[in-house]
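I have placed the structure first, in the form of structure tokens, so that the comments after it can refer back to it.
One protein chain omitted, others in place.
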Amino acid sequence: MNNSTSLASSALANTALRHSPKGHDRWLFLLVRLCALLAAALLLLIVAFVATESGQAIQALGARLFTDSGWFPGADASGQFNLTPMIVGSLLVALLAMAISLPIAVASVLFVHSCSQPWLVIAYRRAIELLAGIPSVVFGLWGLVVIVPLLGQLQAPGTSILAGALVLALMILPTIALLADSALRAVPNELRLGGLALGLSPWRVVLRIQLLQARSGVIAGAILGLGRALGETMVVLMVCGNVVQLPTSIMQPIRTLTANIALEMAYAGGLQRSALFVSGLLLIALVVALIWSAHRMGRGYA
Amino acid sequence: MPDFSTGFTGNAAARARPYGQWLAAATLVLLAALFGWLLIDVIIRGFGSLSWEFISSAPTDAGRSGGIWPVIVASLATLAVCMAAVLPIGLGSAALLSGVFGAPRSSLGQRAVNGCRQSLDILAGVPSIVFGLFGNAFFCLYLGMGFSILAGGLTLACMVLPYFIRTAEHALRSAATTHLAGSLALGLRHSTMLRRILLPAALPGLFAGFVLALTRALAETAALLFTSGYVSRMPESLLDSGRVLSVHVYDLAMNVTGGEAQAYSTALVLIITLAVINVLVALLGHYWQQKLNGAPQ
Partner (left out) sequence: MIARFTSISLPLFTALLLSACSQPDRQQLTITGSSTIAPVASELARIFEQMNPDVRIDVQTGGSSRGLADARNGLADIGMVSKAVKETDVVATLLARDGLAVIAHKSNPVAALSSTQIVQIYRGELEQWPGSNLPISVVHKADGRSTQEVFLKHFKLQPREIKASVIVGDNEQGIKTVAGTPGAIGYVSIGAAQYSSDNDVPIKLLPLGGVTATVENVQNGSYPLARELNWVTRDMPTGLAAEFIEFATTNTGSEIIRGLYFVPVN
């Protein structure tokens, strides 16, 4: 993929360079540059605004945001503003969801590809694309009405880390599967045919040749899925119970960074509001770290 | 577990399916069962109160009875604002990033393009609730739009812009690979070339990007909680607060005792809408493909 695009763009550069803009082409050029500038500035604008709003809390509290004795916010510094339990909660739920989702997604993709039936591959892809578009609030609704009461029979009231992880796992499954599928598709057909010609079974070919070739894509899918789980708000808000604590079992309720924002933003003022923007800043930082690590891993395997 | 006995022993062994493959088949069945459970659950519980009246009337008793018409109108208005902002900015950016105007002439320009791409990559990963925070601080308070459809739509626009740009950039680039050199050789202006050749050729891809952005925006809840608000009456202007479908589902499910049936019906409407859009797009894409193959432009 990367190779072909860079080839194309260097070809483009060669032809387009010799043609300098004239007349109203110039206005078009300017307009287009302006658009791109706006799009690029958007991230800066967002970070700038979220950072400005967090400023008050960061200045007034500093490290207290991670060391206070709990989350009992108030409009002034007399409250307690520890975000650590929510960072732990976010990571825990997202990682657990990814751990559940990744094997199922990858194994199902491998199976579909090992059947060597083009219609099955296409049907699977269409279905997954469709499922990837289901709104998260629908997953939340289903989790709240179906999964939580089920878990509640194990241990009341059922709103827990496990409930959140199960529903999130289902939600990010199509995302991971889509990326794994497109990574498998990108493996040159010659490799597959070569494997088959050696007398390997289609399953071995998929497992040993195609998956090996496509591993960076699969990892990228896993990281993307992790990012979605980490950033998801509605599902965790609806099924995780929203109690701020460091959990000792996965049947305990927990509050994530995202749910904290959604729950308290409606009425927060002063330092509390500012601390919620700090959570936003932390979420951005986590995403940047994830994307960076995805890049690193992609490079390592490419 | 991979088993080492079958791999290299020829065709007979290859035909027997290894355990691993059975296990993988089982995960596929599991996956189908789980999503089947989810969808059938929504259909069964949601179908009961779904009717034309549900679509066409206003909610009463906090949404426990009545319908969702004002919610549908607010959703459409929010999407219109969102796409009206995404299209021009997205198309312009995609045109620049795709290189149809030539590669940047200086290293500074190249760095700017790279930076733009990286910032869009990060933007695509930023959690939707963070867009909600930003929208609340920027559109609602700083620009003084208050809780409004306008603020909600623009917040969604920020969120889906990277999806649109990425798809549109790809479409324009692949159109350019086949058509750019030829049209420039004919001495066409960039604007003419873009209007007459590249955009028509890239239209299916641009449309796919448009739909991707649209469906993402339609499915979003968290970014709208603090930007377009909860008011479920019929909006009269874009500065009114408006409740979109997904927020309605959330509110009925979480905050309204006995609102589950209506929440499910609203969720069903949302899913059906998304499914119909997807199927239409698939059909249209098929049609376009055939047209392009049949009569190359």
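Couple of notes before you dig in:
Per-chain numbering from 1; labels A and B assigned in written order.
In the analysis below, contacts are C-beta pairs under 8 Å (C-beta built on N, C-alpha and C of every residue); 3 or more make two chains touch, one makes a residue touch a chain.
Here the structure is a predicted model, which is why all the values come from computation and not from measurement.
Here the missing chain is touched by one residue of A:Ala99, A:Ala156 or A:Leu246, and it is A:Ala156. When the whole complex is considered, the residue among B:Ile44, B:Ala84 or B:Ala185 that touches the unshown chain is B:Ala84. In the full complex, chain B makes contact with the omitted chain through residues 62, 80-81, 84-85, 87-88, 91-92, 95, 146-150, 191, 194-196, 199-200, 229-231, 236-241, 254-258. Although one chain is not drawn, its touching partners on chain A can still be listed: residues 28, 31-32, 69-75, 80, 149, 152, 155-159, 241-244, 253, 255, 263-264, 266-269, 272.
Throughout what follows, only the chains that are shown with their structure count from here on.
Taking each chain's centre as the average of its CA atoms, chain A and chain B sit 15 Å apart. Every residue of chain B that touches chain A in the complex is listed here, in rising order: 2, 6-11, 13-15, 17-18, 20-21, 23-25, 27-28, 30-31, 34-35, 37-38, 41-42, 45, 88-93, 95-97, 99-103, 105, 112-113, 115-116, 119-123, 125-134, 136-138, 142, 158, 161-162, 165, 173-174, 176-177, 180-181, 184, 189-191, 194, 215, 218-222, 225-226, 246-247, 249-250, 253-254, 260, 263-264, 267, 270-271, 274-275, 278, 282. For chain A in complex with chain B, the residues that touch the partner chain are 5, 8-13, 15-17, 19, 21-25, 28-29, 31-40, 42-46, 49-50, 52-53, 103-105, 107-108, 110-112, 114, 126, 129-131, 133-142, 144-146, 170, 173, 198-204, 207-208, 224, 227, 230-234, 237-238, 258, 261-262, 265-266, 276-277, 280, 283-284, 287-288, 290-291.
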